[in-house]
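Heads up, the thing below is written out as C-alpha cells.
Complex shown without one protein chain; remaining protein chains in place.
When the chains are written out, they are named A and B in that same order, and each has its own residue count from 1.
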Amino acid sequence: MKKYLVSTVAAAALLFGAATAMAQDVDPNAKQGGEIVITYKDDVATLDPAIGYDWQNWSMIKSLFDGLMDYKPGTTELVPDLAESYEISPDGTTFTFKLRKGVKFHNGREMTAEDVKYSIDRVVNPTTQSPGQGFFASIKGYEEAAAGKADGLSGITVVDPLTIKFELTRPDATFLHVMAINFSHVVPKEEVEKWGADFGKHPVGTGAFKLGEWTLGQRLVFERNADYWHKGLPHLDKITFEIGQEPIVALLRLQKGEIDVPGDGIPPAKFQEVMNDPEQKARVVEGGQLHTGYVTMNVNIPPFDNVKVRQAVNMAINKDRIVQLINNRAVPANQPLPPSMPGYAKDYKGYPYDPAKAKELLAEAGHADGFTTDLYVMNTDPNPRIAQGIQQDLAAIGIKANIQALAQANVIAAGGEKEGAPMIWSGGMAWIADFPDPSNFYGPILGCGGAVPGGWNWSWYCNEDLDKKAAEADSIVDPAKQEERNKMWSDIYVKIMEDAPWAPVFNEQRFTLKSARMGGDDSLYVDPVHIPINYDNVYVKDVQ
Amino acid sequence: MTNPTVPDLASPALSAGSQPPAKPRPGVLRRLVKRRLAVLGLVIIAITVLGAIFAPWLTAFGPDEQLFDGLTLSGEPLPPNVTYWLGSDLLGRDLLTRILYGARTSLFIGVVANGTALVIGTLIGVTAGYLRGWIGGALMRFTDLMMAFPALLLAICLAAVFEPSLWIVALVIALVNWVQTARVMFTQTSSLVEREFIAAERTIGASGARILFKHILPHLVPTIIVWGTLGISTTVLLEATLSYLGIGVQPPTPSWGNIIFENQTYFQAAPWLVFFPGIAILALALAFNLVGDALRDILDPTQRGRE
Partner (left out) sequence: MIAYLGRRIVQSVLILLGISIITFALLYLLPADPVRQIAGRSATPATVESIRRQLGLDQPFLVQYGRYLANLLHGDLGRSYIQRSEVSQLIISRLPATLLLMVGAIVCELLIGLTMGLVAAVRRGSRTDNSLMVASFVGVSAPQFVVGLLLLYVFAVRLSWFPIGGYGTFRHLVLPSLTVGIMGAGWYARMMRSSMVDVLHQDYIRTARAKGLGRLKVLLGHALPNAILPIVAMVGIDIGILMGGIVVVESVFGWPGIGQLVWQAIQRVDIPIIMGVTLVSALAIVLGNLLADLIAPFIDPRIKLR
C-alpha cells in the first residue's frame, strides 16, 4: 500500500469533519445582512480571473470566484477551499484534490472537476493572453500547451467528477499557493464561450458574491450569492463600488458617513490629521504588506558592476528620511523580503546608514571623485519626490544621479534592456508578492530567469549557485519540513544582500480606515491577501 | 494649445476685408509705454527677468536643497514663515527659491520654444503664401491637418516618444504651436502678393528673392513681433500644463508647473504650494498677453476692428 503525505489541515478535517473546519472561518459575532460602499478612483479593468492582475481587481475577483485552495481570513495560512481535502505523493510531484459536492456557479450549474481543468487549461492557452500563464510551468505538458501545440495540460487528469489530479515535472513547494491565486479560480465554460473576450465584464463564478450591476466609469455592485457553498458567508448582502472618487473626496464622504471604506486608502495630505484625531485613529487598522520598495542597480553597467559601489549605495541612502517623505507610512527595509513574509531573516542587520563608509567604499572601488549616472523612476507622485530624496543622498557621497521620470511602461521597458537603466527606483512598480511565499520574490526579479530582455530582473543579477539553491528549496514539498525550507530561503536572500544588486529602502505599511459600523476582526481589514479588506468575511454592526 | 486671444483669421468668417499691415513706424516703444496695461505687462516681465537673473543672490538656499528643517517630523511642509518666506515644499525645499529659479525655466522655454515655433510657422506660412500652387496648397493642407489635432494629446504623445529634457520639452511645444503662426503668415503673405505693386515689380522684372525680401518680409515684421510676443504666453501655459501632468520639465529642475505637480496632493492642507506658482504662471502669461495685445494695436490695428 502506498503511503501518502497528508497535509495537517486535511488531517484535521478528517478528524473533526469538514463542517467544523468551515465553521472556524465564520465569526460568531457577525450579523447577517447590510450593505457597504467602497470608493475607488480608477475604473476597474476586468473581472476575468485569468486576466485581472492589478491590486484593485485582485480581491474583487476573489469574491466572485473560488479556487481549490485559499487562505484563512486575515492570515497567510493555506486552507482548502473548493477542495475538501488533498493528498500529496511522497516525492512531491503528484497532487490529488477531492472537490466539495454541490458547489454551484452563479448561473445555477454545479461545478465539477472538468471545470477546474478547463479553467487552468484556459489560463495556459496562449490565445487567452493571460499574465498568469507562467505560474503553471511546473505542470506536465506545460510546454506544449503554452505554445498552443496541445489542447490542454496533459498533467491534469479528471479522475472523476469530484476528483482531480495534477502531475508535476518536478516537486514544487509553491504549488498549493498556485492553487490559491486568482489564475486558478474556476470559471464555467459555457459562460466564457458565451461572452468571449467580454467575460471580464460579465463574470460568473462560484464565489461569495455575484456581479449585480456594472456602469462603466461609475459604479459596480456585488450581490450576495445566496447559494454560496460556504454556509454563513458572506455576511453582507451588497457591496457597492463607486468609481471616479478622488481619495480626498472619499475621505470627506467617509467623515460624513456616506461611504464605508476608501479603497485607495487615506490620502497622504490628510494622514497626519486623521491620526491625530482619536476618534478617527480608532477606526484605522495598520498592517504590513507583502511589499518592498527598492533601488535596482544594473550589474551590466559600470560602475555598478563593482560590488563595492553597490554596497556604497546601500549605505548612502537615509532610509528614515525617505520614510519621513511619505509621512512615515512605511518601515525602513534591509533585505528583499518584507517582514510579514515567511523566510524573513529577523536577525539580519543589513547595511547601516553610513555616508562616510560609503565614500570609503567608493574610493576603494576607484571612484573617489564619484561618477554620474541615471536614476529612472515612474512619473506619478510620490515617486519623483522619493527619487529626488535618493538623489540628494547619493550626491552627498559624490554620485550625481540624473532623474529620468517616465511613464510606467517606459521605465519597465528600460529596465528590461540589458544596458538600459543603471538605477531604477521601483516605486509604483515595486514588487508585491503574488502569494505569501519567499520564492515569489526571487524568480522573476532576482533570478537568472528574469535577467533576459524584457524581463523584470532590472538589476540583471544572475547567480547560478543561488538559482540552484532556490530550485532545491522549492523542491521541499513536505509540510513538516517548511521551517527548513524557509531557512534556506533566508540564507539565499542574505547572500543576495552581500552581492547587493538592490538597495532595499522601505516596506510600505497599510492603513485601512473604516466606518464605525463595520465589524469583524482587525486582521480582515489588513488581510495580507485581500486588499483593501476581506469582502467575504466583514460585516456591519447596524443590521436590523 | 491655440492662443485664443487672436481670432482665426483664416476662417472665412473673418477674412472678409482683412488688410495687410503697414510697415512699422518709428516710436513704437514710445507709443507702447503710453498704454497703462502694456506698462503693467512690461513691469511684470521685467520683474520676472530680474528675478531669474539674480535668483542666486536673492535667496539663501539652493533650489535643489532639501533641508532637514524644511519638513515636520511626519513629512509635512511648512507654511510661510520667517525662514521660508513662501513656505517649504514636500521635499523640504524653500518655495521662494524654487519659484525664482523656476522663472529661468519659464523664460528659457518661452523664448526657445516660441522662437522655434515662430521660425517654423513663418517658414511654412510665407513659403506657402508666396509660392502658392501645389506646394503652397500642400503646405496649407498640412497646416489644416495639424490644426485639427488636439494639441495637448499631440504634445503628450510627442513627449512620450522622447526622453525628457529641457530642450525636448521646448521642441515638443514648438512642434505643437507653430500652426497658428503659419496660418497667419500665409494669409498675410497671400494678400500681400496679390497687391498690385508686387505685380508691378514683377512687370519691371524684379527677381523673386528681391520681391520677397524687400517688399514682403518688411510688411510681415509687425505680425512676427505681435505673434512672437503673444506666443510666449501660450508657450508658458503649455509648458506649465505639461509639467503639471508630469511629462514636462523634470524635477529637480524647478518649473512652476512641476512644482504644482509635485505638491498638489497637499493642496488642501498647504494651498500656498499650488497658488504661489500658479499666480506666477498667470502673471507671466498675462504680461505677455498685455504687451502683445498693445503691440498689435499699435502695429496692426486692422486686425482688431474699432477700438
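To be clear about the criterion, a contact is a pair of C-beta atoms (placed from the backbone, for glycine too) under 8 Å apart; a residue touches a chain by one contact, two chains touch by 3 or more.
All values reported here derive from a predicted model rather than from experimental measurement.
Asks: One chain isn't shown here. Among A:F95, A:F135, A:F209 or A:F506, which residue touches it?
Replies: A:F135
Asks: From the list A:Q32, A:Q218 or A:N276, pick the residue that touches the absent chain.
Replies: Only one listed residue reaches the unshown chain, and that is A:Q218.
Asks: Please pick, from B:I224, B:A240 or B:L299, the residue that touches the omitted chain in the full complex.
Replies: B:A240
Asks: Would you indicate which residue among A:G34, A:P49, A:P171 or A:G416 is in contact with the undisplayed chain?
Replies: Residue touching the absent chain, from the options given: A:G416.
Asks: If the missing chain were put back, which residues of chain B would it touch?
Replies: 1-2, 4-5, 7-8, 11-13, 16-17, 37, 141-142, 144-145, 147-153, 156-158, 160-161, 233, 237, 240-241, 244-245, 257, 260, 264, 267-268, 271, 274-275, 278, 281-282, 285-286, 289-290, 293, 304-307
Asks: In the complete complex, the non-displayed chain touches which residues of chain A?
Replies: Touch set of chain A with respect to the missing chain: 41-43, 45-46, 48, 51, 53, 126-127, 129-135, 137, 146-148, 197-198, 200-201, 215-218, 243-246, 248-249, 252, 380, 407-410, 412-414, 416, 434, 443-445, 452-454, 456.
Methods note: only the chains that are shown with their structure count from here on.
Asks: Which residues, counting only chain A, touch chain B once they are in their complex?
Replies: Against chain B, chain A makes touches at 248, 267-273, 321, 324-328, 379-382, 384-385, 388-389, 391-392, 403-407, 410.
Asks: Looking at the complex, which residues from chain B come into contact with chain A?
Replies: Touch residues, chain B against chain A: 64, 66, 68, 71, 73-76, 90-91, 160, 163-164, 246-247, 250-252, 261-262, 264-270.
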